[in-house]
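First the structure, in the form of structure tokens, and then the observations on it.
The complex appears here minus one protein chain, its other protein chains still in place.
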Amino acid sequence: MSAKTTTSILYLDGVSVSFDGFRAINNLSLVLEPGEMRAIIGPNGAGKTTMMDIITGKTRPDEGEVFFDGRVDLTKHDESEIAMLGIGRKFQKPTVFESHTVEDNLVLALAGPRKAIPALFHRQTKAERERIDEILQTIRLTARRDELAAALSHGQKQWLEIGMLLAQDPKLLLVDEPVAGMTDAETEETARLLREIAQTRSVIVVEHDMQFVRELDVKVTCLHEGTVLAEGSLDQVSGDSRVIEVYLGR
Amino acid sequence: MPVLRIFRLIFILIAVMAGPARADDAALRTMLNGLANADGFAAIEKIVGDIAATGDPKAERALGALSSGDLYVRKADKTVLIGKSKTGGYVLSDPLTGDVAGEAKRSEVEKIKVNNTLRRVVREALGGLTLASVDPRARLNAAETIFKSGDPHAIPTLDAAIARETDPAVKERLMEARASATLKAQAPVAETTAALETIAGRGDREALSLLKSYEAGAQGELKDAAGAAIAKIEQTLALWAAGQNVWYGISLGSVLLLAAVGLAITFGVMGVINMAHGEMVMIGAYTTFVVQDLIRQYSPDLFDWSLPIALPLAFLVSAGVGLIIERGIIRFLYGRPLETLLATWGVSLVLQQTVRSLFGPTNREVGNPSWMSGAFQLGELTITWNRLWIVVFALIVFALLLYVLNRTALGLQMRAVTQNRRMASSMGIRTPWIDAMTFALGSGIAGIAGVALSQIDNVSPDLGQGYIIDSFMVVVFGGVGNLWGTLVGAFTLGVLNKFLEPYAGAVLGKIAVLILIILFIQKRPRGLFALKGRAVEA
């Protein structure tokens, strides 16, 4: 373990994983500082989602180190433990509890004990109610708090899911394609929302939409075939000849 | 009974004079006629023993008649003759040559009575006599008879037979028979030890029981030698028993394979749990019944062909029913596997009740054609023809299915749909049609499985129910979407079941297998040969 791990919020070194002989992630290394927001780009099949699976404990890497918050070895924990450590994840396809109301979705996501039996006798506290009101405002769903999540539009579901991440109060957010299926206005709004969130937390955003990435205005990492191809500002990365080759072909 | 004693003396003298191996007809005739004066079973037994000692094959006819109760004494001249009953009396014939010797009224002759002990003695005597037969099989049987009785008196006869024997297989049997006789003859230690080894080399159950009874009466060194021989045989037998279990396991595995392979396709391709799969098997079995019934009525000569005729019909009937179920019910339930499970359970109830109404609730008789009846012996293994044919048949069906899946356009499309339904659909594959065809194929295969199962199981409306859970276990164990998994799964579970049975009994063995599978799914939730990768997770 190098000295770097003690200060970074997320540290991946030499991570590889393969499915049936296909190397989805190949010797991937990535370091994220506390409070940093990072955009990850890359063509389809570059290993973006698999990387998130590894960080959140859904997939075990074949080799390599994954450390969180300087000292926690993420390869030794499963999904729920990693979530409780303070890593939140938004899926590519918005995943919310569709048969619950918007408010109940947030209630379930609120930080707090996760055991089954105490949930039987749980009563909402004033602090919890206020926190939910606050999040509803942030994600602009106050008016629809009593509606079923299933009734929301695609973009609103994306926001609700981000809201659930906020309620979970994580140190690190992994956000997979947050603006897919959003209108331009919604996209702009989402970029603003993420920048706001990034003031207090570390964020990794995976996105295809270059306009959106530009709006985020953060350091960019380009993945290709499971490994880091280029890293730097968006202009640097998009000027890189190998990146151009990967995206446009020779 | 001094008279008897004198007679016996005379006979022995004659026998000795005539030599151990040969006696002329006259001597034999005298001995036979002695039966007319024999008083009681013991006396008859003595005479039989004397006749046997001559080793003359000509006595065969007379002894055979004696054991079947066809030997009579003509009261007029006290001669012994063979009698065949006819109305009002008997046709008599010569006991040695078989020439007709006139007729007699019922009152003119007296039957020579035999009891079971005597019959056995006669059988043994015959065994000694047939040692001299020209037919090697008869000699083999004779050697076997002596081996079982171990009559020490037969040793000289055996020695002679061994000396002139040319067939090595028969010779081996004769040596074993001699060894068996040696054990009973209180022979010297060295000779007995050699005999024990010979018998141990035979390694079957008869040898074992022989040695065991010898061991019980033996002492010291010989007892130990017998014990060692027994241990050796038991080891060989244990190996054979294991082999027999493997065979039973393979046989059960082939049945499971037949029942499960259709299910594996529908489950693999469509993700559909078809609870009516067992009823497709049942329909195939009833198709066989109908075919045999028609053949019995209209053309009994064709009976041996009933199964080849039933196979395509059963396939078509079951596939047709499957197609109706898919088009009528299942296609409305795609993406809702649990509802499909319930609806197909409903279908299975309806099908069972339909068959019950049509054919009655009791078992229907489905016969085995001659080429599927009986059994043969392979070493210590007993293999029945119907089981053997079913194993062969299951493998053929499996191979055909592999061919269909891997070499035909339909198979390619089915595999495409298994891996990625949406992609296949956008490539222009008509997924609904593939689903219908897959379901029909899976059902049709269940139908032909029914033809095979009708040969070993009761054909009743509940036939399918007995297989459904086992088939699912095979598919779950083997892994979905992989036919080889089903093959390995079926045979593994079959053999495992049969190996657990002797220790745990049939029911507990089955329970143990179920528990093992439940534990196994813990380790590998997607079965033995699972598809891996991200696509599966989605």
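To keep things simple, chains are lettered A and B as they appear, and every chain counts its residues starting from 1.
By definition in this document, a contact is a pair of C-beta atoms (placed from the backbone, for glycine too) under 8 Å apart; a residue touches a chain by one contact, two chains touch by 3 or more.
Quick note on the criterion: contacts and distances are computed from a predicted model.
Of the names listed as "Molybdopterin synthase catalytic subunit", "Heterodisulfide reductase subunit C", "Urea ABC transporter permease subunit UrtC" or "Cytochrome P450", the one that matches the UniProt record for the absent chain is "Urea ABC transporter permease subunit UrtC". From the set B:V290, B:I309 or B:L341, the residue in touch with the chain omitted from the display is B:L341, counting the whole complex. Shown as candidates are A:D13, A:E65, A:D104 or A:D133; the residue that touches the absent chain is A:D104.
Residue-wise, the contact with the chain that is not shown comes from B:Q353, picked out of B:S68, B:T117 or B:Q353.
Of the options A:E147, A:E189 or A:D209, the residue whose C-beta touches the omitted chain is A:E147. One chain is missing from the display, and on subunit A it is touched by residues 56, 58, 79-81, 83-84, 88-89, 91, 95-101, 104, 107-109, 114-117, 119-122, 146-148, 150, 164, 168. Contacts to the hidden chain, counted on subunit B, fall at residues 271, 273, 329, 332-333, 335-343, 345-350, 352-354, 356-357, 469, 472-473, 476, 507-508, 510-511, 514-515, 517-519, 521-523, 525.
To be clear about the criterion, only the chains that are shown with their structure count from here on.
If you average the CA atoms of subunit A and of subunit B, the two centres end up 67 Å from each other.
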